[in-house]
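Everything on this sheet refers to the single structure shown next.
All protein chains but one are shown at their positions in the complex.
Right, chain A next:
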Amino acid sequence: MDILTSLIGGFAVAVTPLNLALAVFGCFAGTLIGALPGLGPVNGVAILIPVAFAMKLEPGSALIMLSCIYYGCMYGGRISSIMLNIPGDEPAIMTTLDGYPMARKGQAAKALGISAVASFTGATLATLGLTFFAPLLAKAAIHFGPADYFALYVMAFATIGGVTGVNPFKTLLAAVLGLLLASVGLDPATGTARFTFGSYHLYDGFDPIVAIVGLFAVSEIIMYFESHATSGAGPAKLGRALPRLREVFEGFPAALRGSVIGFVCGVLPGAGASLGAFVSYSTEKQISDKKGTFGTGDPRGIAAPEAGNNAASGGALIPMLTLGVPGSGTTAVMLALLVSLNIQPGPLLFERQPDLVWGLIAALYLANLVLLLLNVPMVGIFTRLLSLPQWLLMPIVVMVSFIGIYSISHSSFDLFVMIGFGLLGYALRKFEISLVPVVLGLLLGADMENNLRRALSISGGDFGVLLQSPIALVIYGFTALMLLFSFGIAMRRRTAPLED
């Protein structure tokens, strides 16, 4: 077996005392960076690239440390989703839906345990996929054109009405608001400025991380001021500090399904981890939510999106390494790192620098193992966060996010945007409109539009192009089936509400 020999060679590169120490450091730092809202993998990797250079690390070692940070962030993002109802990074947004309710019920440790195992499942399956099928999958992904990507986004948005438990009309309204916000900025196809009111700061549109922190964290503070700390949610029940082993595997089948969906989204460079987590969650809800428990703290509602976003992050390395096409902001930074180490990713990377590639892949296996071992005992530390009173915790969280966001963009404008989003979030909460679809609209809207525009540029404006690709037709068929299925469930629930 060629691949196995190469992989063993890779482990020989990765398992040196220095590299192992770097891997543990990377995993730990990554988990923390991921857990802090406003600081995500993009910032984490970008901040630590100079550190790697300053330490005069070998390219292999630098890559190992930074990919451990990358995977670590993906593990860490879920922590603040579950504990604070604030997504630690973009793909962790779906985890708030069931993770936070579980934490409020005193099952924080269980939720963190389940999501750690789900993250491990997703990331490990994706790394296996990367090991054995990378070149093959890259060849397949090439055949996804703009019309097919557009179909994928249509599928995602078609299921959005059912994603949050509340009134589907309010959910749709929120999603439309998100899509509108996504249209702000330079139109990439023509370079025309839209809704920028002459401000250069709006040329790149709204940064999703800024929006997330504003909508979730800043609005929470405003709510708190309003209630004068008298009513409010109050401290959550602490529950057990560590999860039981049996509980941790409760969402395992959901994690497996989520991994597959997330991996596919990751391999497609036009999709990415946020879409992966979103589709994993909505599919899982379609399949498993027979009793309407999703959104109230269902373990499967954590397992599926966490497995999905970790699998997508692993999958995204495939187009990055084999084609030089980054599927996400983080892989773009990893790509930049490779380039600054004089390594040119692309079709020849596996042939030219096998030591490096296989060392990286071996490091990813190690990172996963270290992260699992690190994250299960760390659950105890994070659950204690809940014993901190809200009036102390929330301002600190917002402060850290302010610093995190400023340290990357060096723009006080972003901070005002964040406060603006806080006011918006406050208004939406008052109307009991879920914030998650707003962020999904903002996160995915631009890509959806760009792919539609590309498809139409290719066809010269003929909308028929959207239905000419067999891949797109299959996706639309699947979407129709999913809609029929959920319609059926809704009807059954209406006719026999007491059955369960």
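Rule of thumb we're sticking to: a residue touches a chain if its C-beta (ideal position, glycine included) is under 8 Å from a C-beta of that chain, and two chains touch if they have at least 3 such contacts; residues count from 1.
Everything that follows uses one rule, which is that contacts and distances are computed from a predicted model.
**Q** Can you pick, from "Tryptophan synthase beta chain", "ribonucleoside-diphosphate reductase", "Protein NrdI" or "Tripartite tricarboxylate transporter substrate binding protein", the UniProt name of the chain not shown?
**A** Per the UniProt record, the undisplayed chain of the complex is "Tripartite tricarboxylate transporter substrate binding protein".
**Q** Thinking of the whole complex, not just what is shown, which of A:Gly10, A:Gly251, A:Pro269 or A:Gly315 touches the missing chain?
**A** Of the listed residues, the one touching the omitted chain is A:Pro269.
**Q** Can you work out which residue in A:Phe169, A:Phe195 or A:Phe225 touches the chain that's missing from view?
**A** Selected residue, touching the omitted chain: A:Phe225.
**Q** From the list A:Ile82, A:Leu181 or A:Val398, which touches the chain that is not on show?
**A** A:Val398
**Q** Which one touches the absent chain: A:Pro17, A:Gly191, A:Pro377 or A:Gly464?
**A** Checking each option in A:Pro17, A:Gly191, A:Pro377 or A:Gly464, the one touching the absent chain turns out to be A:Gly191.
**Q** Tell me which of A:Ala134, A:Ala151, A:Leu215 or A:Val325 is the one touching the absent chain.
**A** Of these options, the touching residue for the absent chain is A:Val325.
**Q** List the residues of chain A that touch the chain left out of this view.
**A** Considering the whole complex, chain A reaches the absent chain at 42, 45-46, 49-50, 53-54, 141-146, 186-191, 200-201, 203-204, 221, 224-225, 228-230, 269, 319, 323-326, 329, 332-333, 335-336, 339-340, 342, 344-349, 389, 391-392, 394-396, 398-400, 402-403, 406-412, 415, 450, 453-454, 457-458, 460.
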